[in-house]
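A single protein chain has been omitted; all remaining protein chains appear in their positions.
Chain naming follows the written order as A and B, and within any one chain the residues start at number 1.
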Amino acid sequence: MTANSETQPRARRIAVMFATLLLFWVMLMGRVTADVLIVGVMVSLAIALLFPSGLSFFTEFRATPKAFAAGIRYYGLFFKELVKSNLKLAAIVLSPSLPIKPGIVKVRTRLKSRMGRLMLANSISLTPGTLTVEMEGEWLYVHWVSVGSTDVEGATAEIVAGFERYLEVIYG
Amino acid sequence: MTSLLYLLGGILLVAGAVFLLSGGIGLVRMPDAYNRIQAGTKATTLGTLLTLAGVACLRPDWALKLLLIGLFLLFTNPLSSQVLARAAHRVGVKQAPQTVIDRLEEDLGEKP
């Protein structure tokens, strides 16, 4: 964590938190008028000052064009995987013999940042068929409905590699 | 044009509901808690996202709030299923007999 607080100065973290909260507030109200903005700015500022260490969407985000491009492609891959694996799981559930081969495998990630790892774990959990059970540093324990390979390298290549390629550019 | 959007909305609604149903069936048929998390809480997430998209097609003026609900589900759902799976594993909820491997149990055995 110390490395993170060095690369992420307190002022920037507060600013990121404030911007995210204000954006969500405006989305919730659905209109941009003076009263909405005044209340939103006051409350967002108070929360950002009180909890500056909270993680938000753009924490540790690298604001470079390359990161934005990778972000868009990441969401493309993510939604493709989401639909594909949901269809696969629906096929498993509907077939009479219930062809599952469950197990918990261990995978390793190259990502260093907290937010990058969180996003990776979330992406793995949201694509049905794989579910992050426990995280320990660079090791992730993943429950898998139909185990493809039981060793660390094979499982990493199948589960992690696709998402990691983009997340590495976005968060590092 | 509008009627096309209406038709798309209706189709998205039904498709989402079908995913919800597959999640429900998975919840009933899967043999242990971990597989039920996989089938239950996540097929239903895509189902809900599709339904919300369908509602947004039928009522474009609600799109912003629906997007907010969708984003919220997209971020909280993996977290809650992760926390649940971890809790289940920590208290030793049994896994199905078909289970082929449990690396987590092996690693926990090494360092007591």
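What we mean here is this: a residue touches a chain if its C-beta (ideal position, glycine included) is under 8 Å from a C-beta of that chain, and two chains touch if they have at least 3 such contacts.
Definition applied: contacts and distances are computed from a predicted model.
Hidden chain, UniProt protein name from the list "Nucleotidyltransferase family protein", "Sugar ABC transporter permease", "Acyl-CoA dehydrogenase family protein" or "Cation:proton antiporter": "Cation:proton antiporter". In the whole complex the chain that is left out makes contact with B. With the whole complex as reference, residues 6-7, 9-11, 13-14, 16-18, 20-21, 23-25, 27-28, 33, 36-37, 40-41, 44-45, 47-48, 51-52, 54-55, 58-59, 61-62, 65-66, 68-69, 72-73, 76-77, 79-81, 83-84, 86-88, 90-91, 93 of chain B touch the missing chain.
Note that only the chains that are shown with their structure count from here on.
Those residues of chain A whose C-beta lies close enough to touch chain B in the complex are 24, 27-28, 30, 82-83, 86, 89-90, 93-94, 98, 100-106, 121-123, 125-134, 141, 143, 145, 147, 150. Touching chain A in their complex are the following residues of chain B: 19, 22, 25-26, 29-32, 34-35, 37-39, 42-43, 45-46, 64-65, 67-68, 74-75, 77-79, 81-82, 85-86, 89, 95-96, 98-105, 107.
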